[in-house]
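The other protein chains are all here in position, but one chain of the complex has been omitted.
We call the chains A, B and C, going by the order they appear; numbering starts again at 1 in every chain.
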Amino acid sequence: MAAFLSMGGYAAYVWSSYAITFGIMILLYVHTKRQGEKHLRWLRRRIASQEKQK
Amino acid sequence: MFKLFYHYSSLRNFYFFSEKLIPFLIAVFLALIIYSLYGALISAPADYQQGDSFRIIYVHVPSAWMSLLVYMAMGLSAVSVLVWRVKLAEITLSAIAPIGAIFTLAALVTGSIWGKPMWGTWWEWDARLTSELVLLFLYLGVIALLRAIDDRRTGARAASILCLIGIVNIPIVHYSVEWWNTLHQGPTVSKFDSPSIHIDMLIPLLTMTVAFMLYFIIISLYRIRSAILVYDKETQWVKDLITSSKREQI
Amino acid sequence: MPNSLEVKNLSVERSNRGIIKDLSLSLAEGHLVHLKGANGSGKTTFLRALAGLIDPSHGEIFWNEKNINESTFSQSNLNYVSHSLGLAEELTTLENLSFLRTISRKALNKTVEASLETMNLKSFQDYRVAILSAGQKQRASLAQLLMFNCPLWLLDEPFNSLDAESCGVIESLIDDHMSNGGIAIVASHQKFQSSTVQQVVELK
Partner (left out) sequence: MITDTHNWSTLFILVRRDVLKTWRESADLLYPIMFFVLVTILFPFALSPETLVLKSFAGGLLWIAALLAMSVSLENLFKTDYSSGALEAIVLSGVPLLLVGLAKAIANWVLSGLPIIILAIPLALSLGIDTFSLSILLLSLTLGSATISLIGTSIGALSVGLRSAGMLIIVLALPFFIPILIFGAVATSNSQTGLIPEAELYFLAGLLVLAVTLTPWATASAIRTRLG
């Protein structure tokens, strides 16, 4: 297991590359989902307020 | 009359069509990503020259390929915005630009990390890395223009024009950077094409790329769907959808 | 074939806000429309959509049964005088108007000098637009109505910053235009006299 983790001595480079790439991708996923929910809440509030005006 | 029908139905249809597609895509994506990671980190033999550091290729090359692929996808939607005035394309273009920028950034960072063990420097003015850097600025340009224009539709159309100018520019930048690179450093095989890539090394690379493509489709579907709801906020189908379901997320 | 302007449930969005919602209108020769509405009610947006400058988000506009947003359609049938007057500040009135007249693809009518004469701006011909007063600039821009021969007139607030006498000139211009079978849509806060009956369209 230790050999696997050390990546033939290049552990820092290999693991940091993977961490950064997948990290950015996960961050984008989280941001997109949160953005979706924000839009949904905004739409819900907007329709609710329109309902009230009618 | 066709245009009117085509416009109205396409956004609504696309919304409900993609709803069924997403779970399937996520399942395939997860399976592929696990398989590719296993292939990349464990089953692929270490490179006789670079040792295990070559495993960075499995994140760097798919990201680089995806950064180009996403820009091509943006070019396609740019054409359909300007020529066929497709509303869905306007939304798609603004939705996928950040995804492309993310892939370009990942390709740049992993490229320079990979360079450190090989050339001893964090940044190497290698032709492919430099073209990738210029591509990042093309993405940032499109995103900056989209942000600068308030009206969503004019913004999408202006960004489409900029994107098409960018499409024409990518091969020119690539070739001129290649020319400039060979001029100053002599014709060396680019550091990233390891001459003969062993079949066991190649399979994870391809599956990882397909996994990245699925990731791109899933994220852009999420972004497009939420943009559709905002875009058609006045229409009845959106109002019914919002009020009817207690759904927390899209 | 008499000219006709047809607006079919037009709605236009500007910076993500619905400005015009489902407006329909049909005009034939000799129709004069007085477009009224508070600020921001979409008068200018409506005129710009009719002039083919803005793409409607829903609905269509037909001039003589041809959709004006098809790319083959050229705007040579209309005279649109907007509140941004279209005159370069650095150039003189004469330079601006003769420039617009020479490059224009529209049917020509009076010469620049004659148009300025009617607008009694003859003496200000060689003044740079920058130093003209608002009323003079407005009249210089309205001179385009005389220079070109267009069936459709779209006027955005033609009367503001005009004195009573100039308003009279403009009103008579509109009357002549209506009498020889033109169509005109005038967006204005003030009332204006006109020989033909005014169809009032109120924008909310």
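Things worth noting here:
We adopt the following convention: a contact is a pair of C-beta atoms (placed from the backbone, for glycine too) under 8 Å apart; a residue touches a chain by one contact, two chains touch by 3 or more.
This is a predicted model, so every value here is computed, not measured.
Just so you know, the chain we are not showing touches B, C across the whole complex. Contact with the omitted chain, checked across C:A38, C:A88 or C:I131, is made by C:A88. Here the missing chain is touched by one residue of B:A46, B:M118, B:V134 or B:M213, and it is B:V134.
Residues of chain C in contact with the chain left out of this view: 51, 53-55, 74-76, 78, 80, 82, 84-91, 95-96, 99-100, 102-106, 128, 144.
In the full complex, chain B contacts the hidden chain through residues 82, 134, 137-138, 140-141, 144-145, 148-149, 154, 157-158, 161-162, 164-166, 168-169, 172-173, 175-177, 179-180, 183.
Heads up, the rule we're going with is that only the chains that are shown with their structure count from here on.
Between the Cα centres of chain B and chain C there is a gap of 46 Å.
Averaged C-alpha coordinates put the centre of chain A at 51 Å from the centre of chain C.
Averaged Cα coordinates give chain A a centre that lies 16 Å from the centre of chain B.
Under the contact definition stated at the top, not a single residue of chain B touches 2 or more other chains. Contact residues on chain B toward chain A in their complex (touch as defined above): 41-42, 46, 51-53, 55-56, 59-60, 63, 98-99, 102, 105-106, 109-110, 113-114, 116-117, 215, 219, 222-223, 225-226, 229-230, 233, 238-239, 242-243, 247-250. The residues of chain B lying in touch with chain C in their complex are 4, 7, 85, 150-153, 234.
Per the touch definition, chain C reaches chain B in the complex via residues 13-16, 18, 55, 57-58, 60.
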